[in-house]
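For this depiction, one protein chain was excluded, whereas all remaining protein chains were kept in their positions.
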Amino acid sequence: MTYTFMQTNARGAARAALACACLLASVELAAQGDFGMSAAPPIPGYEPSTDPRDFSGLWRSKPVPGSFLPFVLGGDLPFTDSAKARVEYAQRMAAEGTQLATPHIMCRPTGVNQAIGPIAPVYVLQNDEKMVFIVTDEIRDIRQVYFADEHPEDLEPSYGGHSIARWEGNTLLVDTIGYNGRGVLDNAVHSTQMHMTQRITKSADGRTLHIEITLNDPVTFTRPVTLEREWAWVNGQQPLEFDCEENPREDNFAGMVFEEEYLRPVCIQYEGEGEELSRVVCEQP
Amino acid sequence: MKTKSLLIAAFLLGAGHLPQGHAHHSIVEFDYTIAYAVTGKVKELQWTNPHSWVQVLVPADDGETIEFGFELGAPVFNIRLGWRKDSIVPGDEVTVVYCPSKNGSPRGTLMFIHLPSGEVLPGIAPRIYSGPPVDDPATVPAPPLLSRN
Partner (left out) sequence: MRSGLNLLHGLLLAGVAGLACGDELGRDAFNGVWLIAEDTPALRTLDGELPPLLPEARALYEEHLRRRENGDTYFDRATWCAGVGLPRLLIANHPFEIMVDKRQVGFFFEWNRWVRLVDMSGEELEPYYPMSLGTATGAWQDDGSLVITTKGLMHETIMDHAGLPHSDELVMTETLRLIDADTLESHIRFEDPLTFSAPWETKVTYLRQHGARLKEDVCLDRIKQGLPPI
C-alpha cells in the first residue's frame, strides 16, 4: 500500500493554506525537477544502456505524485504507539519553532532516507562484484550493494546498514539490514530491526529505474510499509561536493534541543569580536 | 545543517508535515514577511556548506559597530545565482537587504547584496519572501537594532 503526503487533515489543510508563499516557491522547485539543487556543468559520455541489468550511470529521483520530496513518506503511516508519539513530539516542537537535533541535521549518514529519496543526483557504478550508489552533493553518501546471497555473520551495525543483492530475472532484489538505530525516517527514528528490501527494474529504454521499497521495522511500524519511487536518467554532470561538517557555526546550534548526547557538537565556530575573524573551538568530550 | 531543505522545509512546516529530521533551524528563525537594509563593511565571507555566510560590520546610531551575519545557500547554489568565491572580499562596502532573524539578533537570510561595483547578487530568501518590494534599498527600512540612541 502506498502512503501519500498530506493526508486528509483539517489542521494540515489550514497550514497548507498559510504556506502559500512557500508553496509557490516549492512548485517552482518541483517543476525544475531538481528540488532546489543546482545542475552542475555537463560531462559527455553518458548514454543510457538498454542492458536491463546495467544500472550504471547518473540518476535523479523524480518528484513523487501526491508527495513533494522523495524522502518524505507522509504523515499517515502505520506507526507503533511509541513511534507515533515520537513523530507527534517532533511535529509539535517544529510548530513551536524548536529545532530537534537529529542525526541528519548533525551531519551523520542518513541510511534509509538516502536510499529512499536522494535529492541530489546519484552516480551508480557497477561491476560483477557489486553496485555502488554514490551521492557527492547533498547529502554525501556511498552505499555499496554486494552481489551475494547472505549477509556476513559479523556485521557491524552502521547508519547505512549492509546491503546485498541478487537478480530475479532482470529485477534487482536488494536486502539491507544491520542498521545502528540512529536512522531518521521523516519524523520517526527507525530501530536496529529495520529491514529494507528493494525491487529495482529498469525501463526498456534505459531511462527510468522503478524502485519498490518495503520497510519492515516492528519497533517503528505495525506492518510493513511499501513505497514506490522512480529515478530518471540524467546525462552526465560534474560531481559536486557537499561538506556538511565544514562550518559548525554557533548559531546553527543555538536553541537546538539535543536529546541524544552523541549529537551535541564537539567543535563549534564562533564569530570573532570586532575585526577578529571567526574561529573553531573544539572541546574534548 | 542541511541547506537545500531550507526552502523545502519552509513549505512543509506551513503544511504541518515537516519532517523534523530534515529541517534547518533557520526555517523557523527568519521572518520572510519583512525586510531590512543595512550598509557596512564586509568582514568575512564564509564560502561553506551547508550555508555560506557574509559577516558585515555595520555602524549603529550610537557610533558602535554591530556585526551582522547573513546566510546564503551552499556554494553550488550560490554559483547558480551568479556568485563566485571572490564576489566580495573583506573591506568591501556593501548594502544588504535581508529577512531578519525572529529573535532580534543581528542575523538574517540574504535577499540582495549591493556591491561596490554596482552588481547586485541575490541570496536564497527571495524565493520565499512575501513582504513589500525591495528593488530600491533606499526605501527599505533599517533594522530597529541600529537605533541605540
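Which chain is which? They are A and B, in the order written, and residues in each are numbered from 1.
The rule is short, and it goes like this: contacts are C-beta pairs under 8 Å (C-beta built on N, C-alpha and C of every residue); 3 or more make two chains touch, one makes a residue touch a chain.
A quick note: this is a predicted structure, and the numbers were derived from the prediction, not measured.
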Original post:
For the unseen chain, which displayed partners does it touch in the full complex?
Top reply: A, B
Subject >> Contact with the hidden chain (one of B:V76, B:M111 or B:I124) >> reply: B:V76
**OP:** Just name the one of A:S56, A:T98 or A:T171 that touches the chain not displayed here.
**Re:** A:S56
**OP:** May I ask which residue of A:W59, A:F79 or A:Y159 touches the chain that does not appear here?
**Re:** A:Y159
Subject >> Sole contact to the chain not displayed, among A:T98, A:Q126, A:T171 or A:T197 >> reply: A:Q126
Original post:
List the chain B residues touching the unshown chain?
Top reply: 75-76, 79, 84-85
**OP:** Would you write out the residues of chain A that touch the absent chain, in ascending order?
**Re:** 40-41, 43-46, 56-57, 106-109, 123, 125-127, 129, 132, 134, 136, 140-142, 144, 156, 158-160, 236, 238-241, 243, 245-248, 262, 265-267, 269, 279-280, 282, 284-285
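Heads up, the rule we're going with is that only the chains that are shown with their structure count from here on.
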Subject >> Touching residues on chain A, where the partner in the complex is chain B >> reply: 5-6, 9, 11-12, 14-16, 18-19, 21-23, 25-26, 28-29, 35-40, 68-69, 71-72, 74-75, 90-91, 93-95, 97-100, 102-107, 113, 119, 137-139, 184-187, 240-244, 246-249, 251-252, 254-256, 271, 274-275, 277-278
**OP:** Provide the residue numbers of chain B that touch chain A in the complex, in ascending order.
**Re:** 1-4, 7-8, 10-25, 28-29, 32, 43-44, 46, 48-51, 53, 55, 57, 65, 67, 69, 74, 76-77, 79-80, 102, 105, 107, 127-130
